[in-house]
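One structure is given below, encoded as structure tokens.
The complex is shown incomplete by one protein chain, all other protein chains being positioned as in the whole.
Chain naming follows the written order as A, B and C, and within any one chain the residues start at number 1.
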Amino acid sequence: MPDVGERELRIVGFLCNWCSYGGADTAGVGRFKQPTDLRIIRVPCSGRVDPLFVVKALLSGADGVLVSGCHPRDCHYSDGNFYARRRLEMLKRFLPFIGLDERRFHYTWISASEGQRWQQTVTAFTRQIHELGPLARAEEALSL
Amino acid sequence: MRVGVFICHCGNNIAGTVDVARVAEETRKLPGVVYATDYMYTCSEPGQAEITQAIKREGLNRVVVAACSPRMHEVTFRRTVEKAGLNRYLFEMANIREHCSWIGEDKEANTRKAIEAVRMAVAKAMRDRPLYSSSFAVNKRVLVIGAGVAGMQAALDCAEGGLETVVVEKSPSVGGMMARLDKTFPTIDCSICILGPKMVDLVQHERIRLHAYAEVEEVKGYVGNYQVKIRKKATYVDWTKCTGCGECMEKCPGKNAYDHFNCGVSPTKAINIPFPQAIPKKAKIDPQFCRQFTKGKCGVCAKVCPTKAIDYEMKDEIVTEEVGAIVVATGYGLLDQERLPEYGAGRYPDVITGIQYERLLNASGPTAGHIVRPSDGIEPKTVVFVSCAGSRDKSIGVPYCSNFCCMYIAKQAILTKDHLPDSQSYVFYMDVRATGKGYDEFTRRAQEEYGARYIRGRVSRIYPKGKKMVVRGADTLLGTQVEIEADLVVLATAATAAPGASMLAEKLHISYDTNGFYVESHPKLRPVETNTAGVYLAGAAQGPKDIPASVGQGSAAAAKVLSLLSKDMLESDPAIANVNTAACVGCLKCLKTCPFQAIKEETLRSGKKVASVIETVCAGCGVCTATCPCGAIQLQHFTDNQILAEVNALCRM
Amino acid sequence: MNAKKMKEALREALPSVDVVIAYGPGFDPLHAEPCFIKDAGRVDDLILNPLCEHNLAGYLTSQKGRTAVVVKGCDSRTVVQLLQEGLVEREKVHLIGVPCRGVVSAKKVMAAIGHEKVLSAVFEADSLVVTTGSGEKRLPLMEVCPDKCRSCQYPTPLIYDVLVDEPLAADKPPESVYEDVEVLEAASLEERKAYWEKETGRCIRCYACRNACPLCVCQDSCIAETRDPHWMSQKSTVSEKMMFHLIHALHLAGRCTECGECERACPMGIPLAKLKRKINKDLKDLFGYVPGTSPEDRPPLSTFRVDEERIEEHKLP
Partner (left out) sequence: MKETGYIAKSAWKAFVEGLVARYRVYAPCRDGETVAFRRIQGKEEPCLDRPAAGAPKAALLPQSETLFGFVLKKDPVDPRKTEVELKAEIEEPPTVILCGRPCDARGFTIIDPVFLDADPYYRKRREGTTIITLACPTAYEGCFCTSVGGGPADKAASDVLVTELDQGYYVEPLTDKGREALKDAPLEEGAPHREEAEERQRKAFTRVKKAFPGGKDLKVSPERFESDRFWQEASAKCLSCGACTYLCPTCYCFNITDEQGVDTGERIRSWDACMFSHFTLEASGHNPRAQKWQRLKQRVGHKFVYYPEKYGEAACSGCGRCIRLCPVSVEISGIVAALAAPEEPHTKEAGADREEERATR
């Protein structure tokens, strides 16, 4: 069990049904040990992942968000992940501007056959989130 | 809301590292959940019966099964709840095996994760809505792209099965690569002799329409209803008049046209019939070599043609075919020799490729079957075969094995001995891959009966020395350097994706791997299907294959098509996008981003312009939903609210 | 700014349009306001001067008939973007282009004079002289112009049917465009978090920013208020307010023409344009895309390239 130390943190993963969700399955079937913090939400395609889902999760209690889809060119819907790539890249660059550490958000491409790669990704990302610690919630404003 | 939750032990697969009883107990605390239990094997027959009973007994209107991956059993359980009278989309699965019990030994942590996985699934289930698929008519015609042996087999089987079949072939004759081969392994029977009849059957079949010298221009539509635009390239010969007599080719003064069929072993005429057994046996002009086109005067063929079939003014023609399914059998290409400079192929006339050698061996080839050196027409004494010329070589981007080279080299070595009894063949190989039925015996015969010398090692360099070609390589078994002075060198150049394969893939919305070969939808269980419904694969387009495998796949694809088109109506997946016209502001960003052109503009009676989804075309990716600023277009079963419910179930704790 | 020529252009246009959207005098000497006229008789009521800071292009999407509208350089980018997205038809708009060296932000002036009632406001050379009950105040135009004018790259409209003045060349250094963004980027993560929590904390969710935004096409269907989809609640917590402004910013990603209406409209003085400008800055780096400059372009997030030269895969340590 890769050591990520102390208590679990809240990590949300949006995985596309055709590749990455399958990749996570493959990792499980291969009994690849993984940290348990991540909670997986299955979506048909990474192109379904509105950047606002990531923002919403981070604003409402998630300490980290991971999005994973089919490798570019390999999208089950042929173009979905191309859109995802542009939108998520934009988001990744934007988050720090509003004070959210960009390391709390990671997007990547993992195919259904890449169990190993899935294990490495979850492990590394979980470790990274633990290094960052829990995400401090917004201070309530004093203004009327 | 009355949710029932079934937590599966999956024997010890889950129960071993997840406290399923506690998961059930925690689940009972969730509002909306009226029933939660754990069960040994939920997917077993009694397990499914338990679900069906519970639905009736507890009056459940949502069901959640926490077990293996939905990719495994979602379909199974959907059927179960449907049998019990529940709409199959009122069902959710929580993956507590692959994503939970199997990722570690920490029972406490796994159990926590399982509890939350169920919590999320319940939250989503409570926002599930019943969905109903609509059915639509299918067009019982099939298009086969490529008329090599795989495509022909698929076409013939489909036609025999009673389907109107359209075949599109890029080159002027059907037959593909196999028509170029002299003999076939491991039986050494004549390639064209076994292929010829099939070619004849193809053109003569009442239900097959052939578009030769044509290419797919555009593909629109969806499973059951594709519209395919086909570009029939100009041949400058009216094929309805051409009898294939060959008079024009005889008299044509344009002597230096590139001979595609013979892979450039020798030139052909500017107007030509590709080969004697060509089907259709019709002439065509290669304008870049024809004086009429290059110099603007000649017209010999027009004069000599007995049927006045020549038409220099001919233009490309676009025809549209409507079909219900498509078989892609576009075959393979060969690695450009220029990418093997150290072998000097292309530079030295006596270093040729395997397929060129086939033509030299072939009785109807340019040398009428006499093996001679291209450079000086002398019979070679020493012939060196180099296998893996490019294959299994990451450095030039061909990491894979080309599958059939080992075998055809053995065959060519044997044939060489047949043609030139006092010749000696050498074969440089990395390892001999002869896994098919009777294959290994065949390669042994090449060595033992026909005395081909097999040298295990790579060739480092080939260079000329007088009239000879020096082949320098390593013999890794003896651990020595070897140099052989050859009269002729044959390179088993790597099989690559057919030229233009990726462009066709994009027209068809199917995916292709890093090497350009088309990707099947499951490497084991769906080998001829693609991820695009109604599009199937056959032959080397999916990866290098020998003849039997290609034929097998041709038939397999045909079987798939036949079973698909055996239905009069198809059911559409209801988990597709849906527009709330009240909220839609008609900005049509969805229309612009839809990968399937499944969205059209529609004007409501009120005059308001809105987006509207073409049910049968929508594939359910949800790009539109992620694009729509006002959440008016929602992918059913993965709506914003359903995904947000999952996020909230996790984060708002 | 040539009011006379503008009025001539409008008189010519009026017969062929259903309505003219231009500027009229506001409730006091400091304010101009959007003015809708249908008959030539009222053209004389119109004004054109640096107080005309509003982006009138925002009204185009809600007009039924053919509309003549007065646009400055920055406003013209909005029109280009609207055309690009097919939200207005070129034939239905008649554009009166106004070259402009910068306008005056009434909000900044009011702040400078403590919101005191203005008795007169007169332009002298490059400053504005404002008289109030407690005396006269001379305000250099550079200090009271909206931030966008300080780095304006488009003093002359990019698209117009009539140009009512000599075209002007950009006289501000292009590298200055995103200075404000860069300043905040340079701050620490904690500072940035605190900054936005404090600023958005003042938000009263009046949606002036959204309704003033010429490219917020959703208007009454805005997901900040809908229950289906239910993206956010009506609570006035900082994170909900933040969520709203992020929805606005992300929905404008690659579309915002930086007209600054959101910021100008905000009664609570929240620097809203900065959010959108940051995204524009990144999208410019990523795709070399500048919104509202070419009607043929495609918003960068509504398209893609199979090989994205500027996007590298992110590696985890």
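Rule of thumb we're sticking to: a contact is a pair of C-beta atoms (placed from the backbone, for glycine too) under 8 Å apart; a residue touches a chain by one contact, two chains touch by 3 or more.
Everything numeric in this text was worked out from a predicted model, so none of it was measured.
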{"item": "Visible chains that the absent chain touches, using the contact criterion stated earlier", "value": "A, B, C"}
{"item": "Hidden-chain contact residue, picked from the options C:40, C:168, C:187 or C:268", "value": "C:268"}
{"item": "Residue in contact with the excluded chain [from C:11, C:138 or C:235]", "value": "C:235"}
{"item": "Per the touch definition above, residue among C:5, C:31, C:172 or C:298 touching the missing chain", "value": "C:31"}
{"item": "Contact with the hidden chain (one of C:212, C:275 or C:301)", "value": "C:212"}
{"item": "Interface with the unshown chain - residue positions in chain A", "value": "141-144"}
{"item": "Those residues of chain C which, in the complete complex, touch the missing chain", "value": "25-31, 33-36, 42, 47, 49, 54, 59, 107, 110-111, 114-123, 132-134, 198-199, 202, 204-208, 210-212, 220, 225, 227, 233-236, 261, 264-265, 267-271"}
{"item": "On chain B, residues whose C-beta touches the chain left out of the figure", "value": "28-31, 33-36, 58, 119, 123, 582, 648-649, 652-653"}
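In the analysis below, only the chains that are shown with their structure count from here on.
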{"item": "Which of B-C and A-C has more C-beta contact pairs", "value": "A-C"}
{"item": "Centre-to-centre distance between chain B and chain A (centres being mean Cα positions), rounded to whole Å", "value": "32"}
{"item": "Centroid spacing, where centroids are CA-atom means, of chain A and chain C in whole angstrom", "value": "35"}
{"item": "For chain C, residues contacting two or more additional chains", "value": "231, 302"}
{"item": "Multi-partner residues of chain A (each touching 2 or more other chains)", "value": "56, 60, 73, 79, 83, 87"}
{"item": "Of all residues in chain B, those that touch chain A in their complex", "value": "69-72, 95, 97-100, 102-106, 109-110, 112-113, 116-117, 120, 506, 509-512, 519, 531, 575, 593, 595-596, 619-623, 625-627, 635, 638, 640, 643-644, 646-648, 650-653"}
{"item": "Touch list for chain C against partner chain B, complex", "value": "85-87, 217-219, 221-223, 226, 228-231, 251, 298-299, 302-303"}
{"item": "Sites on chain C touched by chain A in the complex", "value": "181, 184-185, 189-198, 201-202, 231, 237-239, 241-243, 246-247, 249-250, 253-254, 275, 278-279, 282-283, 286-287, 300-302, 304-306, 308, 311, 313-314, 316-317"}
